[in-house]
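What follows is a structure written as structure tokens; I'll ask about it next.
One protein chain omitted, others in place.
Right after this comes chain A.
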Amino acid sequence: MVTKTEETQLNRLESQVDNGGGGAWEYLCLVRKLKVRRSVKVLKHGLWILNDSKKRSSLGPEEWTLYEQVAVAAMDCQSLDVAKDCVNVLQKKFPESKRVGRLEAMLLEAKGSWGEAEKAYSSLLEDNPFDQVVHKRRVAMVKAQGNLSGAIDLLNKYLETFMADHDAWRELAEIYISLQMYKQAAFCYEELILSQPAVPLYHLAYADVLYTLGGIENLLTAKKYYSITIDLTGGKNTRALFGICLCTSAIAQLSKGRNKEDKDSPDLQSLASAALEKEYKQRASDKLSALTLAFKTLKVSS
């Protein structure tokens, strides 16, 4: 997770580098540390350092880290020639390295020669069956080929061993959602909530899944998870506010005719719609009419 201060620092550094203010290496280090994906910039500034032999040699042993970073960024930008050059330099320097082997496999993957890449990855896994990066690359590769169920299988196998890896759970949840397998996705989001209970996005996604699943019980639960998202974000999350409104209206429809047990729910809903209205007034007053129309169709009061 990248915090807000880190992001502003990164953006400031990026604009500084873009405008020729120097600090390219610091920028690249920060990108690496935060593990953010800014491949275009990394490629541009990294190459600028690598092409200048004086700057390059002043890095000392960090030079090779930069080669690796630029190679990955180049693959991401489909500048395969650059990537190939970088990998070749590394290959010459570290002929036996597994890390370079991984890069070579990734290069094959970027070229789209899936078969060869798969072969390379499996031989890497034979050497070290606990290389998490290689496992993840394989999943990504299968996913890139459009074989989502294959990706699910691989991820499940991976999670059997590395069951504390929440990024993998998140990926699995998103794949399940894209296949409309909501129950499985809900399980994954529960797992994510367990590992990081203070991240509002997971609560929100879980609530979305529950709402999509439908049924009175799930709707009630979904509403609770929208509430926790509101609490954690201080009411700044528009999606959660809409979620409260939708849930309330759906619950009201389902429990029509039955005796009403939920007494305090209209309160929360009216508060949510009031908050939405206020926000729309402030930021997008031209869309306010659309909002009131939406409220009308939902049959909720504001």
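One rule holds in what follows: a residue touches a chain if its C-beta (ideal position, glycine included) is under 8 Å from a C-beta of that chain, and two chains touch if they have at least 3 such contacts; residues count from 1.
Note that in this section contacts and distances are computed from a predicted model.
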Absent chain [UniProt protein name; select from "ER membrane protein complex subunit 3", "Vacuolar protein sorting-associated protein 35", "Rab proteins geranylgeranyltransferase" or "Glycine cleavage system H protein"]: "ER membrane protein complex subunit 3"
Residue among A:G21, A:G112 or A:P129 that touches the chain left out of view: A:P129
Of A:V40, A:A144, A:A164 or A:A290, the one touching the omitted chain in the full complex: A:A164
Options A:A151, A:A185, A:L268 or A:L291, residue touching the unrepresented chain: A:L268
Hidden partner interface residues of chain A, rising order: 128-130, 161-165, 187, 190-191, 193-195, 197, 203, 221, 223-228, 230-231, 234-235, 244, 264, 267-268, 271-272, 274-275, 278
